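Yeah, one chain of the complex is gone here, protein chain that is, but the others are all in their spots.
For reference, chains read A and B in written order, and residue numbers begin at 1 within each chain.
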Amino acid sequence: MTPFPFELLMNYLLVGAALMALGMLGFLSRRNLIVMFLSAEMMLQGTALTLVGFGRYHGNWTGQIFTIVILTVAACEASVALALILILFKRRSSLDVTLWNELRESTQAPFEEPTVEEEAESVAPALGPESYPHLTRAGLEPAHPTSPWIERRK
Amino acid sequence: MLEKRDLILAIAVIVLGATGTYLMLPHRHGSAKPRRVHLIGAVLAGLALLLFATFWRAPASAISSLFFYAFSLAAVAGGLLTITSRNPIHSALWFASVVLSTSGLFLLAGAQFLAAGTVIVYAGAIIVTFLFVIMLAQMEGRAPYDRAARAPGRATFSCFLLFWALFYALLIVRVAPHPKGVAIDTDNERLVRSGEIASSYGLKADHPARLISELARRDTLRMDDISKRPKPHVAGLGEALYTEHLISVELAGTLLFVALIGALAIATPKLPIRPGDPRPQPLTKL
Partner (left out) sequence: MSQFLAHNAWLVPFFPLLGSFIVVVAAKWLREQSHLPIVAGIALSFLVSFSLWMVAGPDVTSPAIEWLTISGFNVPIQFRLDGLTTMMLAMVTFVATLIAVFASGYMAGDPGYPRFFALIGLFVFSMTGLVLSNNYVLTYLFWEGVGVCSYMLVGFWHSKPSAAAAAKKAFLVNRIGDFGFAIAIFWLWSASINHDVSYGNVLSRENLDQLGPAAIMGISFLLFWGATAKSAQVPLYVWLPDAMEGPTPVSALIHAATMVTAGVYLIARSTPLLVRAHEVQALVAVIGCLTALLSATIALTQTDLKRVMAYSTVSQLGFMFMGLGAGVNNVAQLAVFAAMFHLFTHAFFKALLFLASGSVMHAMGNVIDMRRFSGLRHRLPITHLTFAAGGLALAGFPLTAGFWSKDEILLALKHAAHQAEPGWGGIYVAVYWIAVLTAFMTAFYTGRAYFLTFWGPEKLPSPQDPEALAEAVDEVDHGSSHTEHDHGHDAGHGHDGHHVGQESPPIMTYPLMILAVCALIVGLIFGPTGLFEHHLHLTLGYEHLGHLEAHGADWLVMLMGSLAAILGLGLSYLFYAHRSPIPAQLAERLRPLYLASYNKFWIDEIYEKAVVGTTLLLAEISAIFDMVIDAIVRGIAYLPRWLGGAGLAPFQNGLVQFYAGVTAMGVAFLLIIVLFWL
């Protein structure tokens, strides 16, 4: 086997630390549930890198076995998280995580994100030789139940 | 201890990286044009990344060095772009690059099976995520919550503080010199050494730390066999997995199964209750 000195291990650890920190930053600052999920996966990637490096440094399989377990957990997390995102989106028609803040002190006013004045940027219509007809909406969109599920159960 | 040059460089990495990332995160900086700010942030972050790369030591062979630098840079840059992209689709694509780069790094560390596994698993995950984004994200334009990060300054500060702590901790690590003055280079010597440490501390035979160090030296867990030749990769991993970590494998399987059931239970569409619907009858009526 090719030698794997301490300096090489250090490389892996540094890159793993960077990925881990960036993933946490994403998790903390991004409000899109899907991006938060991706950030969490990135943290796992950084950890996996570290473990593989250590395993190689010590010349045994344990690091890789840990990583396999991490992969399993990541897969489980992905399935459950995406299912949850689906449900949450159905409830609020939005992927914004700040809308979910019921788990707070009862005396505390709900968090208000400072409103962004500008409207959603419109996507420029695709220019090309063919242009597809823009369909107008058929009738009004039915009202989504936006009240919390606790109230709707009554 | 840490040399002064290294320390200055490390601080520069942290400061530049934090500033760049902060500028790149999606939110408004006063009346400045977002695109320009983004560009400045990207330059700063790139600078930090290059400085960060100076801390890496090139492997012995040139090919390995090339691949290592390419994968590492791609991984970190991809991670940066994943979290700063305003469009979730771009985020997902950049995350794919992170996964691929990580797999490359796995290959370089001699973990071929894992590299393949990661690509396969995450490819599936990424595709599903992609579908979700297309399905859920408003296609009329980018949503307000994608254009305004939540408390970016505070988040950047705490994360880079954590990164600084990890970075510093790694930089000050030095390998202890061999007592006989001989450089420890081979894996086997390292393992023998860890066993010596355990016995030199006078640990009892049934002490947990002693047991763990003994475990690390078992033949089934070693990457090379008795005659110091490397084991065939998948066969070696499989041997370790199904002898020493059999219960972990079983547990992992169970976990996957439970997660499958959970996901189904959560995500199964239920009939929405709308105002005017007949109320569901209480079960006591039965």
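Here is the rule we go by: a residue touches a chain if its C-beta (ideal position, glycine included) is under 8 Å from a C-beta of that chain, and two chains touch if they have at least 3 such contacts.
It should be emphasised that the depicted structure is a prediction, and the values quoted were computed from it without experimental measurement.
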> Among B:A77, B:A92, B:A155 or B:L241, which residue is in touch with the absent chain?
Replying inline: B:A155
> Where the complex has a chain not shown, which of B:I11, B:A32, B:A169 or B:I261 is the residue touching it?
Replying inline: B:A169
> Of A:L28, A:L44 or A:L95, which sits in contact with the chain we cannot see?
Replying inline: A:L28
>> Residue by residue, what part of subunit A touches the chain that was omitted?
In response: 24, 27-29, 31, 36, 97-98, 100-105, 107-108, 110-111
>> For review purposes, identify every residue of subunit B that touches the missing chain, sorted by number.
In response: 150-151, 154-155, 158-159, 161-162, 164-166, 168-169, 172
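One rule holds in what follows: only the chains that are shown with their structure count from here on.
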>> For the complex, give me every residue of subunit A touching subunit B.
In response: 1-8, 10-15, 17-26, 28-32, 34-35, 37-39, 41-42, 45, 48-49, 52-53, 55-62, 64-65, 67-69, 71-80, 82-87, 89, 94-98, 113-114, 116, 120-123, 145, 152
> In their complex, what parts of subunit B are in touch with subunit A?
Replying inline: 21, 25-26, 28, 52, 55-57, 59-60, 68, 72, 75-76, 79-80, 82-83, 85, 88, 91-92, 95, 98-99, 102, 105-106, 109-111, 113-114, 117-118, 121-122, 125, 128-129, 132-133, 136-152, 155-156, 158-160, 162-163, 166-167, 170, 173, 175, 185-188, 190-191, 194, 216, 221-224, 230, 236-237, 240-241, 244-245, 248, 252, 255-256, 258-260, 262-264, 266-267, 272-275
